[in-house]
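Every protein chain but one is kept in place in this view of the complex.
== subunit A ==
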Amino acid sequence: FLQELPSYRSIARRRTTILSRDKQSGTLLKPTDSYSSQLEGGITENFNSQSIRKYALNISEKRRLRNIQETQMKYLSEWDQWKRYSSKSWKRFIGKAREMTTHLELWREDIRSIEGKFGTGIQSYFSFLRFLVLLNLVIFLIIFMLVLLPVLLTKYNITNSTFVLIPEHNQCDLMPLTLFQGFLEETCLFYGHYTIDGVKFHNFTYDLPLAYLLSTIAYLALSLLWIVKRSVEGFKINLIRSEEHFQSYCNKIFAGWDFCITNRSMADLKHSSLRYELRADLEEERIRQKIAERTSEETIRIYSLRLFLNCIVLAVLAACFYAIYRATIFSQEHMKKEIDKMVFGENLLILYLPSIVITLANFITPMIFAKIIHYEDYSPGFEIRLTILRCVFMRLATICVLVFTLGSKITSCDNYSCELCGYNQKLYPCWETQVGQEMYKLMIFDLIIILAVTLFVDFPRKLLVTYCSSWKLIQCWGQQEFAIPDNVLGIVYGQTICWIGAFFSPLLPAIATLKFIIIFYVKEMSLLYTCRPSPRQFRASNSNFFFLLVLLIGLCLAIIPLTISMARIPSSKACGPFTNFNTTWEVVPKTVSTFPSSLQSLVYGVTSEAFAVPFFMIICLIMFYFIALAGAHKRVVVQLREQLSLESRDKRYLIQKLTEAQKDVKNRVDGR
């Protein structure tokens, strides 16, 4: 009965055509099997041949459609024919260009095969790694074009340039540069090398300090925009849903099976992970209901327990931060001693002490957090998310602590006076270079640790499991699982170091690119040869959003030390391109003051309070408008849903009445 309803039939008709999202085409096409006579008459002129592919028909029917379309074209005017022909060829050209560019995609085959063997969760990790490689490459290109290229041009005497003059009336007691140890400090790896003030071209002078500052701002802005663009997809989906995102049963059941799985063992694993996931979801629902039914006594007890445990967490974090602080201070103080008096190993230990302490802290704290969260009695999904959030905070905050320790040392002036130069010029004649050195050391140490863990922990573990599987202990321990959150935190940590360090050490993004390329291959080999897939799998959509969110947190945490060092701490007077300025940021006001006066007054007007306050208020008003609009839409959606269910009840009631009436008529006819 239901299949004769008008609503069902119109949907059925629509199903064998396409709901063409094309704004040009007007009417919908009737299906060929039952309405073929209307076919020829029903086609409008503005038909786009690309939309034939979207029709849910088989190929022979589409061919008929195309032939009809082409005969129709003869009846069009010359202008329309030419328009359609050119749009068709343009679309074909775009299609071919897109096909070409997909071939250029880096590591396409590798990632495809990982997807087929291990699922889309792990594949999204490797896509994320590829994205970071590209991001670092682009950052390096920006820095190269803006900063390194003029330096190279000057070095090979292609252009003339003026070097930074140390003004005579500067009373900072400058230490001669020969006191610097190490050969790397003199190279273009670090900030101190860039002493060019202006590069003279034919018509204008290229201001290198300004370019240096602008390249920093440019790469930070570019990273922010690119990450936000990539995360907009996941975020849009979040906004549409009113219930718990990504946990929806519809999503898990209808889109649960990865159709690109070809491997029997992978398929079994997918089945078991689906079983686990669906059961866990139902379990979580039950726990949530239990939580809602808690008595007030229990609630108070739970909350006070949670408060206590959170204090413990904070204490652990504080202890780690203090350890890093002391390690950094120790390392900085002892670095200044005569290095040739120390043993080589001890020297290296002192140099890398902060990195070692950070790595140890990052290794121990996740285990502590995992133990603590057991007692806090959250639902399983929330437990996982909170643990990950704590680990993220721990990892990224350690870098901040390191940088702030360095900053405090640079501006601390116990015995020496800092009034002349604004910073501790006796210990840190060229502090930017030394911060850059610390970042460089962190990055190299991170790479070494990743390689060491893979070589000395993963592979032996796999060998032990394969050859000594009779030992009970080995059996319990089992093969390595590819832990996505830890790996993602590792690479976000590396990227944050790169962002902070790129200002102090312009070649750092290039090193980061190489580092991530090495990590890609190492992790791929480790995955293929030593890991077994875990039964608890991340969903791809969930993962993408999580990765980009963590990366965004890293970027925000990286911007803070950079802005402080650019705007507050005076730049070194002994090295670098900013010796003529008080702080790095001062380049911008000095450049603005060289603009023509109308432009100057415009810039001053835009940055003054008279403009900023009304602008801020207007932005707030616009935001409130959109929030109100979203709220209104949500209410309308709820009302429409209620209306739909009412309509369906009406429909069933009417059908019931109709069948009764039909039965009545039939009985009366039979009875007569």
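One rule holds in what follows: a residue touches a chain if its C-beta (ideal position, glycine included) is under 8 Å from a C-beta of that chain, and two chains touch if they have at least 3 such contacts; residues count from 1.
Keep in mind that, in the parts below, contacts and distances are computed from a predicted model.
Enquirer: Consult the UniProt record of the chain that does not appear here and report its protein name from "Calcium and integrin-binding protein 1", "Cell cycle checkpoint control protein RAD9A", "Palmitoyltransferase" or "Response regulatory domain-containing protein".
Expert: According to UniProt, the chain not displayed is called "Calcium and integrin-binding protein 1".
Enquirer: Touch as defined at the start, partner being the missing chain; which of A:Y156, A:F254, A:Y467 or A:F626 qualifies?
Expert: Residue touching the chain left out of view: A:F254.
Enquirer: Which listed residue (A:T71, A:S86, A:T205 or A:N263) would be found touching the missing chain in the intact complex?
Expert: Result: among the candidates, A:N263 touches the missing chain.
Enquirer: May I ask which residue of A:K83, A:R112 or A:K657 touches the chain that does not appear here?
Expert: With A:K83, A:R112 or A:K657 as choices, the missing chain is touched by A:R112.
Enquirer: I'm checking contacts with the chain that's been left out. Which of A:L282, A:I560, A:V606 or A:A661 qualifies?
Expert: The missing chain is touched by A:L282.
Enquirer: So which bits of subunit A touch the chain we can't see?
Expert: 2-3, 8, 11-12, 15, 18-19, 21, 49, 52-54, 56, 58-60, 62-63, 66, 99, 112, 116, 120, 234, 237, 240-241, 243, 246, 248-251, 253-264, 266-267, 271, 274-275, 278-279, 282, 539-541, 641, 644-645, 647-649, 652
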